[in-house]
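A single protein chain has been omitted; all remaining protein chains appear in their positions.
We call the chains A and B, going by the order they appear; numbering starts again at 1 in every chain.
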Amino acid sequence: MSLLQIFEGPLFYIAVTVFMIGATWRILGIIAIGRKTDISPPKASANVGFIAGNLRHFLPRKVFAKRTWVHIVAGYSFHLGLFVLVIFAAPHITFFHDRIWDIRWPALPRWGLIIAAQFAFAGLIMLWVRRFSDPVMRLISDWDDHIGSWLTFLVMLTGCLALQESHDALKATHMLFVDIWLIYFPFSRLMHAMTFFLSRGYTGATYGRKGMNL
Amino acid sequence: MNAVAQKAIDKFLEFTDSDIAAYADSCVHCGECAEACHFYMATNDPKYTPTYKLFPMVKAYKRHKAPMAGLKKLFGLVPPEVTEEELRQWEPLVYDSCTMCGRCTLVCPMGIDVAGSIRKMREGYVAAGIIPDGLVDAGKNAERTGSPMGVTFKALSAQIAHQEAETGIKIEIDKKGADYLALLSSMEIMGFPEIIGSYAKMFKEAGVSWTISSEAFEATNVGVQIGSGKMAKSLVQRVVDAAEKLEVKHVISPECGHAYGALRWAGPNMVGRQFKFEVIHIIELIEQLRNEGRLPAGEKDTRRITLHDPCQIIRRGGLLQEPRKLMDDSCSDFVEMEGAGVCNLCCGGGGGVSANPRAEELQMAAFSQKLKQISDIGEVEAVVVPCANCRTVFEDGLDEFEVELEVIGLGELVAETLSTK
Partner (left out) sequence: MDLRELVAAMFLFALIVMPLESLQAQSVRPPANAVNQGIDKQIDEQIGTSNTLGTNSQSDYWRDLRHGKDGLATSGQSGRKLIQAQGEQWRIVRKTYIVKYGGWVLATAIFLIVLFYLIRGKIRLKAGRSGETISRFSLPHRTAHWFMASIFILLSISGLILLLGRTVLMPVIGKNAHSIVASAAMQGHNLFGPLFIVALIWLTFMFIRGNFFQMADLKWILKGGGLLGPHASAGHYNFGEKGWFWLVVIAGSIMAITGMILEFPWLAESLQLLQISVIVHAIGAIALISAALGHIYIGTLGMEGALDSMTTGDVDVVWAKEHHDLWYEEVTGQKVANPEAEGSQSIPDHNQISAQSQTTET
């Protein structure tokens, strides 16, 4: 068995299993801690607030944008770029189809992929650069933040280095980092990709109940 | 194990619910919250980053309560135990540099409610006995008299008598079966007693039956500010007992920041049951009376006036349009600051900060941000501040920076501009 076969075969399935179980455990664990039932008479629906809070926090507010535009631009650039890369890259669609589920969806043309990659890289590099040059981020960052950034960077980088799709070794390198990333994910702050829904939602529910303006 | 630290840790964990867990696990340390915090804006000191203020509580959660904490502990991957020294180091961050204004939540991509978390974190500090002296004194006063400033009913009666003489309207005390029971804050009683006269004028005009209780007249809840659930509950209980004894239908929360939230939202949860009366904010009530046509507006104030949004009433209280409608009715040249409404800057003295002499310098620095926000809209002649605590902070701050600007309450403004038919 070649390394590529291991990395996209057994190791990949192990990684996905760790990822799924770990992430579910974390999410259920947070929910299981529980919240006290609020008996004060509500002004509006907490459930609507949960959803509204989730949606509202996608949109930055104008007053703050003057001070935070770099993060807004870099953050959206990275996350949207990465999302497009993961979901719409032709090799990924084939991989999902072959390895996970027998469905296909339209792929992005190659030039679209390159542009998405450039947005993703520009955003990620910017965010990481700020992490060590902004006094605020320097103070509050820990090793988990840096490892998360670097692992994601390496996954993206090895993926793009393999763009020619002519060497199995490059693909194997990419797959190895994907596997490491998947295993690291549930134990780390990368989990924010899932917990954001709860965090925004709980705040939104509290606010919604009190009839607070979003 | 240090007993002091242990007490705090236990409380941290007790108060760590799903909300706190989700917040701690989703914060990506992006630092955006600093840009919304008036303490950071004023000092540029990174330690005032809101999420940083929560670190001890987050550490305790990650070590003891987080999902997978046990597994991570095996590999030595959990943060070290919170120490007493660390707690003391964080004390000024938790008490002096957070007004629980909640502005950081608006900028947070994860929607983390730092203000609510600080409130829960302070429970740990109270349990460990690490509290600023100023707040300890306020707490003692409140336990004795119900008022953080130690205001007694005797003092209040004197002010009421004075206002009765001024307005020529009789104010009934402990009137059983009145529709509304009005609460006041100590700061109003001592600093701005004309609000009592304003109530009398407005309610007479609108034909509202109301009263003031000799047993529970104080709306301020120091327990909420310090973070002591026990004290907060006893202060709420005092109001509930008095209101239910007088069989009123509504209790009016005054122009005071956290009092409304303490009674309206936290209250029933602390007492453990729903009240037999409804809690209504004075601004809500005035606006309601105006809509019903019972309180028609008269001649407008023609000065250039702006409106400060007290955090606990507007951002965290949900009253956004009500004060603005009243402003439009009452003055002809109403101007808004940048970010007015939900995103408005805090005065810098809420959440117990103004009761904490140690925080004075920081509070003034934060107020300078507020002042800048006001001066950015050009010359204004007055600012309407519908919160007695904010109002005191404004007056102290304007004094300190030697700025001439009149500060008025919304109730007074409405009372002064009533139709005189």
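Following the convention adopted for this analysis, contacts are C-beta pairs under 8 Å (C-beta built on N, C-alpha and C of every residue); 3 or more make two chains touch, one makes a residue touch a chain.
Just so it is clear, the model here is predicted, and its values are computed rather than measured.
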In the full complex, which of A:50, A:121 or A:185 touches the chain missing from this view?
-> A:121
Sole residue of A:130, A:189 or A:210 that reaches the chain not shown, by the stated touch rule | A:130
Since one chain has been left out of the picture, which residues of chain A touch it in the full complex?
-> 2-4, 70, 114, 117-118, 121-122, 125-126, 128-130, 132-135, 138, 143, 147, 157, 160-164, 166-170, 172-173, 176-177, 180
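One rule holds in what follows: only the chains that are shown with their structure count from here on.
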Expressed in whole Å, how far the mean CA point of chain A lies from that of chain B is 37
For chain A, which residues are in contact with chain B within the complex?
-> 22, 25-26, 28-31, 33-36, 38-41, 43, 53-54, 56-57, 60-61, 63-64, 67-68, 71, 75, 127, 130-131, 134-142, 145, 186-187, 189, 191-192, 195-196, 198-204, 206, 210-214
Residues of chain B touching chain A in their complex?
-> 16-19, 21-23, 25-32, 34-36, 40, 46-47, 49, 51-52, 65-68, 72, 77, 105-113, 116, 264-269, 272-274, 278, 314-318, 320, 338-339, 341-343
